[in-house]
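A single protein chain has been removed from this complex, and every other one stays in its place.
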Amino acid sequence: MITLYHFFFLTITILILVYMYRVFRGPTVYDRILGLNGISTKAIIMLTILGSLYERLEMFVDIALGYAVLNIIGGLAVGKYLEQKRTREC
Amino acid sequence: MSPRTLILKTIGLFGLWILLSGKLDAFHLSIGFFGAALIAWINTEPQHLDEPPLPLARLVLYLPWLFWEVVKSSLNITKIILDPKLPINPRLVQYPTNLGSNTAVVLLGNSITLTPGTVTIEVSSSKLVIHALDDESSNELESRSMEQKIAEVFHSRGQT
Amino acid sequence: MTLFDDYLLLLLSVVTALGAVFVRDLLSGVLTLAAYSFFLALLWAGLGAVDVAFTEAVVGAGLSTLFFLVALFLTSHQEEVHKRLQVRMVTLGSLGVLGFLLLFGSVDLPVVGDPESLPSKHVSSHYLRKSLEETDTPNVVTAVLADYRGFDTLGETTVIFTAGIGCWMLLRRRDDSAT
Partner (left out) sequence: MLTVDTLLIFIGLFFLTVAAIGVIRLPDVFSRSHALGITDTLGNFFVLTGVAFYQGLTLADVKIFLILLALWHLNPVISHATLRAALRNGVRPWIKEKK
């Protein structure tokens, strides 16, 4: 049975594909990172919606929490990396 | 680190553990307690003693106001993006501030970034460089209402 | 209707995997790889393997990205494009053969959840029936990974023991005078 939550899931998938377009096109590295940041935020939302879909929200929320925290560390590391290393635009 | 901060840290982490695990039997509680104590013991970062403590009560009052600002400016940006003409006028704004304490400046910069339409790019203790997307959000920035609010929260010398 | 989500997730992981290969910039490649392993984690979670999913999300998407970044600190992050046609053809050909073999092998795999398939008839029924009373672990996959396989393959415990020692070495309190 297809519920509204399937529709939500589909919408977020399409949104992630839109962000992937930005990641592929660039034009600068920063655009790609911005796009990926958007993807990871969407992914956290996707996890919670998938959790409601499978009726096992408490399990998926745990994963989402861990991912959110580490995602933030990763984002900061990328920012630091880009600042220390002068980058050519590509 | 004084024993008092150690105990406070342990209690805070233990509370977080109980929230996250949701199990109240002796086994999980004891694991959580030892884990919290261990982490509090390992983290002996010196506290920033020169910073005043956060005025938590007034901060709680500040958050709903911030949320309302976020809603307002989000609707503004939504209108801009959905407009076929895309009426944007991006610019960099130099924003001198004299909030004084670093915590207040960080809160200001974070609030400005959280509000869609304005993003903090550079921060120092006396000046921020902000990228504003359109005229309305840069006018909002010029009115300095956010800085006044934060100055009220911190009771510092935020002359505007 | 779980197949619906599985197909969407598979589509996303294929797109991100292709992205990781085709993006010319190494940094973006690393980040796309992180997104890819996250969707993989979602697939694991969909199959009910909580702690595999958790490990994949935390280690695959989070920590290994950090390690790749640290490695990138030491190199240039532009990829050099090899233009030699011959090498590319060999790579393409061998990858094609490998892909064909993998797809060919997947034809014989049992359907997920099929009670008549060979793996379901062996020890799995014992695990499914007894794992809660034998190991006190609510999730069967976790019980198999951590309890049943923890000691029959010695590697599992050795790895965890070594990781514990490593954590201790990194996190132990140093004297304030030493640092």
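As written, the chain order gives the labels A, B and C, with residue 1 at the start of each chain.
In this text, a residue touches a chain if its C-beta (ideal position, glycine included) is under 8 Å from a C-beta of that chain, and two chains touch if they have at least 3 such contacts.
Everything numeric in this text was worked out from a predicted model, so none of it was measured.
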For the chain not depicted, the shown chains it touches: A, B
In chain A, positions touching the absent partner: 4, 8, 11-12, 15, 18-19, 21-22, 28, 30-31, 33-35, 37-38, 41-42, 44-45, 48-49, 51-52, 57-58, 61-62, 64-65, 68-69, 72, 75-76, 78-80, 82-83, 86-87, 89
Chain not shown, touching residues in chain B: 19-20, 22, 70-71, 74, 77-78, 81-82, 86, 88-92, 109-110, 113-123, 129, 131, 133
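In the analysis below, only the chains that are shown with their structure count from here on.
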Between chain A and chain B, centroid-to-centroid distance (C-alpha), Å: 22
Gap in Å, rounded to a whole number, between the CA centres of chain C and chain B: 35
Overlap residues in chain A, where contacts from two or more other chains coincide: 62
Interface residues, chain A side, partner chain C - complex: 1-2, 6, 9-10, 13, 16-17, 20, 23-24, 29, 32-33, 36, 39-40, 43, 46-47, 50, 53-54, 59-60, 62-63, 66-67, 70-71, 73-74, 77-78, 81-82, 84-85, 87-88, 90
Chain A-facing residues of chain C, complex: 1-2, 4-5, 8, 11-12, 15-16, 19, 22-25, 27-28, 31-32, 34-35, 38-39, 41-42, 45-46, 50, 53-54, 57-58, 61-63, 65-66, 69, 72-73, 77-78
